[in-house]
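Can you read through this structure? Questions will come right after.
Note that one protein chain of the assembly has been removed; the remaining protein chains are unaltered in position.
Coming up: chain A.
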Amino acid sequence: MTATNEQGLQQIATIIEQHQTLPGAMLPILHAIQNDLSFIPSNALPLIAKALNVSKAEVHGVISFYHHFRTEEPGAHVIEICRGESCQAMGSRALEENIKQNLSIDYHQTSKDRQYTLEPVYCLGNCACSPAIRIGDDIHGELDLQKFEQIIESLNTYSLELK
């Protein structure tokens, strides 16, 4: 697990304060932290544990149970490839291999330039237009390698514009 700096810790403290009185506050807190910081840093655990009156081990247990939560900083774009049966019926098995090769990373890995993190996902609910992937909050369907490369290209153009 990676730690965050003083500023990150300050953000975490604010999030905890905003959510800790909710019934069952653990998941809302973890979501809010990951939304803001893109991952859940190791030094957030004692703060969450103290606020919710549970042990650090319990917080760790919750984080590790759910596929969505991550404890390492991801690349600029998190790419989730659907592995569900519907996507398999439309060639996702070959597609996922091609994407892995294209980005030179496997699942749960981040590219060397820190642009892409690849994750498997089990269904995005886009099953009438399989195969599907999710990048950020955008869902793309009827994907093939060519369309994937176009999407990646447009991501790069966009991030250059931002700079």
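The criterion applied here is as follows: contacts are C-beta pairs under 8 Å (C-beta built on N, C-alpha and C of every residue); 3 or more make two chains touch, one makes a residue touch a chain; residues count from 1.
The criterion applied here is as follows: contacts and distances are computed from a predicted model.
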Name the omitted chain as UniProt records it, choosing among "ABC transporter ATP-binding protein", "NADH-quinone oxidoreductase subunit F", "Multiple sugar transport system permease protein" or "SusD family protein".
"NADH-quinone oxidoreductase subunit F"
Among A:Leu27, A:Ala49, A:Ala76 or A:Leu145, single out the residue that touches the unshown chain.
A:Leu27
Looking at A:Ile16, A:Leu124 or A:Leu155, which makes contact with the chain not pictured?
A:Leu124
Tell me which stretches of chain A touch the chain missing from the display.
23-28, 30-31, 52, 61-62, 65-69, 82, 84-90, 93-94, 121-130, 132, 134, 137-142
